[in-house]
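All protein chains but one are shown at their positions in the complex.
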Amino acid sequence: MSSSIKRVVLAYSGGLDTSVILKWLEDQYGCEVITFTADLGQGEEVEPARAKAEALGVKQIYIEDLREIFVRDYVFPMFRANTIYEGEYLLGTSIARPLIARRLVEIAEETGADAIAHGATGKGNDQVRFELGAYALKPGIKVIAPWREWDLNSRERLMAYAEQHNIPVDYKKQGTKSPYSMDANLLHISYEGGPLEDPWTEAEEDMWRWSVSPEAAPDESETLTIGFEKGDPVSINGERLSAAELLAKLNERGGAHGVGRLDIVENRYVGMKSRGCYETPGGTILLRARRALESITLDREAAHLKDELMPRYASIIYNGYWWSPERRMLQAAIDDTQGVVNGEVRLRLYKGNVIVAGRRSEDTLFDDAIATFEDDAGAYDQKDAEGFIRLNALRLRIAASRNRKPT
Amino acid sequence: MSSSIKRVVLAYSGGLDTSVILKWLEDQYGCEVITFTADLGQGEEVEPARAKAEALGVKQIYIEDLREIFVRDYVFPMFRANTIYEGEYLLGTSIARPLIARRLVEIAEETGADAIAHGATGKGNDQVRFELGAYALKPGIKVIAPWREWDLNSRERLMAYAEQHNIPVDYKKQGTKSPYSMDANLLHISYEGGPLEDPWTEAEEDMWRWSVSPEAAPDESETLTIGFEKGDPVSINGERLSAAELLAKLNERGGAHGVGRLDIVENRYVGMKSRGCYETPGGTILLRARRALESITLDREAAHLKDELMPRYASIIYNGYWWSPERRMLQAAIDDTQGVVNGEVRLRLYKGNVIVAGRRSEDTLFDDAIATFEDDAGAYDQKDAEGFIRLNALRLRIAASRNRKPT
Amino acid sequence: MSSSIKRVVLAYSGGLDTSVILKWLEDQYGCEVITFTADLGQGEEVEPARAKAEALGVKQIYIEDLREIFVRDYVFPMFRANTIYEGEYLLGTSIARPLIARRLVEIAEETGADAIAHGATGKGNDQVRFELGAYALKPGIKVIAPWREWDLNSRERLMAYAEQHNIPVDYKKQGTKSPYSMDANLLHISYEGGPLEDPWTEAEEDMWRWSVSPEAAPDESETLTIGFEKGDPVSINGERLSAAELLAKLNERGGAHGVGRLDIVENRYVGMKSRGCYETPGGTILLRARRALESITLDREAAHLKDELMPRYASIIYNGYWWSPERRMLQAAIDDTQGVVNGEVRLRLYKGNVIVAGRRSEDTLFDDAIATFEDDAGAYDQKDAEGFIRLNALRLRIAASRNRKPT
Partner (left out) sequence: MSSSIKRVVLAYSGGLDTSVILKWLEDQYGCEVITFTADLGQGEEVEPARAKAEALGVKQIYIEDLREIFVRDYVFPMFRANTIYEGEYLLGTSIARPLIARRLVEIAEETGADAIAHGATGKGNDQVRFELGAYALKPGIKVIAPWREWDLNSRERLMAYAEQHNIPVDYKKQGTKSPYSMDANLLHISYEGGPLEDPWTEAEEDMWRWSVSPEAAPDESETLTIGFEKGDPVSINGERLSAAELLAKLNERGGAHGVGRLDIVENRYVGMKSRGCYETPGGTILLRARRALESITLDREAAHLKDELMPRYASIIYNGYWWSPERRMLQAAIDDTQGVVNGEVRLRLYKGNVIVAGRRSEDTLFDDAIATFEDDAGAYDQKDAEGFIRLNALRLRIAASRNRKPT
């Protein structure tokens, strides 16, 4: 098996785990490893990954700033559906995977690599998302998932392997290693594992990294006005910002006001329940704002249809099917509604709350024009309601007249 | 037309509007009026309605405390679906109407009345809800909706009519009349109209009646533990409470912490958009708690199916189809899942926030048993994930191998 | 009321009913009437309508051949969803109404007319379809529906009115008037009323006009090959045909083989059940063919999503909401899948049967390439199935281990 792999593109963070994977791939497969490190706004420098990869002898190193692409082409399209998984989760990790999968495959094509590798475990969703994406984009690609193959399943063994293979370990950092498994990008930071495995226990305050607690937030609310065009946010308080700038700004302001913490138990695609904590300050603000704007600009039935399709759309993304025909189908339906979602929403941030304080739009279907509609010489004739009700009731009346009493 | 109506059951609040309707019905239809006044927890005494009805010469007066029935048989079944209309509205007004419709019809049957009457206008949802309910329960019933028939469409005319017909007007109360159209019951209080008609303007602080603002709420959070059985809440902090007591208690505690305010633009069934503000402290707490408990007790696919069906179930209730076969069908599906939704949720209320601090259940599908599952000699074999992914990817790989690149 | 209407565009067939309407409009509203007669493939000449309108003094007469537009822009897009209402009805009448509504509105704009009028009754679906379409396209338009207004509700009164107003009545034709209410266009011919009102009684053989009975059809089957591009049919037996030509040809061949008769009870949007008989030979053939081609070209999940959305899409069209945002949203999703629906389907027509005898496509996801896929050195590894099953079973196993035995 190992002999057939000549060159592998590895999703490389520069951390201990993926450094071990790098060496292990060389050992096990006798192959060349190409590293790919992306800046998705995780809040850590990506350039140090270059030095580490070089130190490990890597010849081809890809380091890329994908923040704008990530927010503009993945986060915002997803948000157009007001997407939330299982009523709570804003899909911060899920939505980053398709982009990474795409770049891994593209780099494999550029470099003639025959495989890609990632550092996701065999119990989680991320392996699925990486691999479904890769297979959908390049069906013949080989995917190597070391955590499903090797026997380095404890921290001790991993450290031993690192030492044995001269992989530099930042012992100081390791010593204070967070007990949580974390993932971060411009949309969110997530925490799993360790003390969180008991769902009856509240997360420790010092776990949270992006936001203050509502209790510690300022005693004064802050007002923001977010401008939207075709369903996507484009400005804050009148200042036009790029997609990534805008989300970063909202993360900062939301985090300062204790906005966007979430503590849930979710259902993984691989079949188990899992406790996760998330901070999504900007995303939380945006979803409130989007709904408020859609409430005045979208047609009722279009809005309802979006709401009915949303849970499935969310599952599609959560499960890793971004690069699928069914996601594209739903996206086409969703995007079709967004041309009129233009306007502004005014919000107040206060100790964990995002309070909608106003919404307006040139494309509103609500306002004085409707009022005028109503008063304007019978444009709304209250007597119409009688016929409306009587015909809507007809089937129920017929049934009741047949002694079908509802219960 | 008027001649055929002999006796009418009127949904009577004791206020000016329904008092005028009472007289108007007698005048227009030459009929006897029977009044029905229900205590649904609106927070006003219902007994004064008796004296007022007597003063207006009513012979048969029904005054009923329906609070337990309302919460137990309407609010809680609805909540089993985590029901929210248009992503925000907890359906506080909508869910009260089917019960009132049922009682109006039942009283009509008891008293041999041939019609019912209500005080809802021709532009709103409530007329639809009352009348669909009535027709579904008693197909031959006549429904009189004076606001759609008469010409007393201004406050001045209404007052003049009242004076003319010796209907006592509480001028002091009228003088300070709220500019808002309000409705209240144990689930919520709602505000519409007046200054709210501009959706760009935030509601005045003095509009809100049930809750303090988050800013005015205590600086200390309060912890509550809510116990559930078969999907319905049964206790707070270990104290077993009746349905109505429990919701009243949560309204009180939530209101004290600024929980449950909502300011939205919604789509009415009659076709227009409408601004509404709502306070639903207890309901807001319960929905957070229910989701938290369902997150550990419900099967994934059952939970997802519930989430997909919910928007439609919400519309059915919002539009007034509680007494319909389609509502009953969905209820059967929803209720089928709730036998295992038993356990406790611990929450913290703090300045508008409802923070989930823990959930546990004898029926949990999450916890050490699963952990044991995972470590127990291959009960979860990470290698299974490879087959899982490869077969889930198969259709995507085949498509990609046919040059169908996803976009 | 009548005084405000100056000019009306009437959907005019040339028959007695719409001729009476023509006169009645002039009388009642004192307005000018403009007639619009469309050839949608109903199988009757439309030119005679010109002479009749002229004889009645009409100045502006629109007569249009809309057959290609009808099939290409309405029937075929609808068919892309394999659309069937209530499991049986191919929506032949429903799909013609949006086009007529559009032309009525456009002619009203061209001619400065302030109203449109149609001859549909107040109990049916067509009034709804005409009027929803008109209001969606021109919100201020007035719609006159004489059958809901006048008192000419019996054939006798109608005839008397005709005589009185010198409307020529073709007595010979009247004498043999069909007992059925009929509607026809290139997609189908429908029958309602009369002897059909008893759903226990089978339709008389002499009612059917477009098809022979299966019993009377030829004893030899006929083979057709239909070619498709992007989901729409483009050729028969290799001969490229326009949309209308193709459907007409299939109607002829299908009708000759007893294909496409339907006898159902359907639910009208206005609330009652109604018996209808339909002949849809070409449509019946096309739907079989389309499904066969989609079965080899569509991705599984896209196909399933289409099937789940279809009933709602069908109701939207049946109820008259073609010109709505929700129809457009669903159309966007449906159309997104059709780029790959290219290829050929071979069918045999035999005594009412449409038998799929073969399907092939350059875009197939089935065939030797997949076979190759399977045998090609483990491209399909049967062992993958174990992991696939085990992880799909995980949630069920966990539940069962908690004593949740399925029932």
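Per-chain residue numbering starts at 1, and chain names A, B and C are given in the order in which the chains are listed.
Everything below uses one rule, namely that contacts are C-beta pairs under 8 Å (C-beta built on N, C-alpha and C of every residue); 3 or more make two chains touch, one makes a residue touch a chain.
Because the structure is a prediction, the values reported are computed rather than measured.
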{"item": "Touch with the omitted chain, as defined above, among A:V270, A:I317, A:V340 or A:V354", "value": "A:V340"}
{"item": "Contacting the left-out chain in the complete assembly, out of C:E239, C:E308 or C:E362", "value": "C:E308"}
{"item": "From A:K138, A:R275, A:R300 or A:R360, residue that would touch the chain that is not displayed", "value": "A:R300"}
{"item": "Sites on chain B contacted by the missing partner chain, in the whole complex", "value": "267, 270-272, 298-299, 301-302, 305-306, 312, 321, 324-326, 328-330, 332-337, 391-395, 398"}
{"item": "Interface with the unshown chain - residue positions in chain A", "value": "299-301, 340, 363-365, 369-370, 373, 380-381, 383-388, 390-392, 394-396, 398-399, 401-402, 404"}
{"item": "Residues of chain C (touch criterion as defined above) contacting the omitted chain", "value": "82, 86-88, 121-123, 127-128, 131-132, 135-140, 145, 147-148, 197-202, 214-215, 219, 221, 261, 263-267, 270-275, 291-292, 295-296, 300, 303-304, 307-308, 311-312, 315, 323-325, 328, 346, 350-353, 355-360, 364-367, 370-371, 374, 380, 382-386, 388-390, 392-393, 396-401, 405-407"}
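As a working rule, only the chains that are shown with their structure count from here on.
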{"item": "Shared interface numbering between chain C and chain A [over half = same, under half = different]", "value": "same"}
{"item": "Chain centre separation in whole Å, for chain C relative to chain B (CA means)", "value": "40"}
{"item": "Inter-chain centre distance, chain A versus chain C - centres from mean C-alpha coordinates, in Å", "value": "42"}
{"item": "Residues within chain C bordering two or more other chains", "value": "299, 301, 391-392, 394-395, 398"}
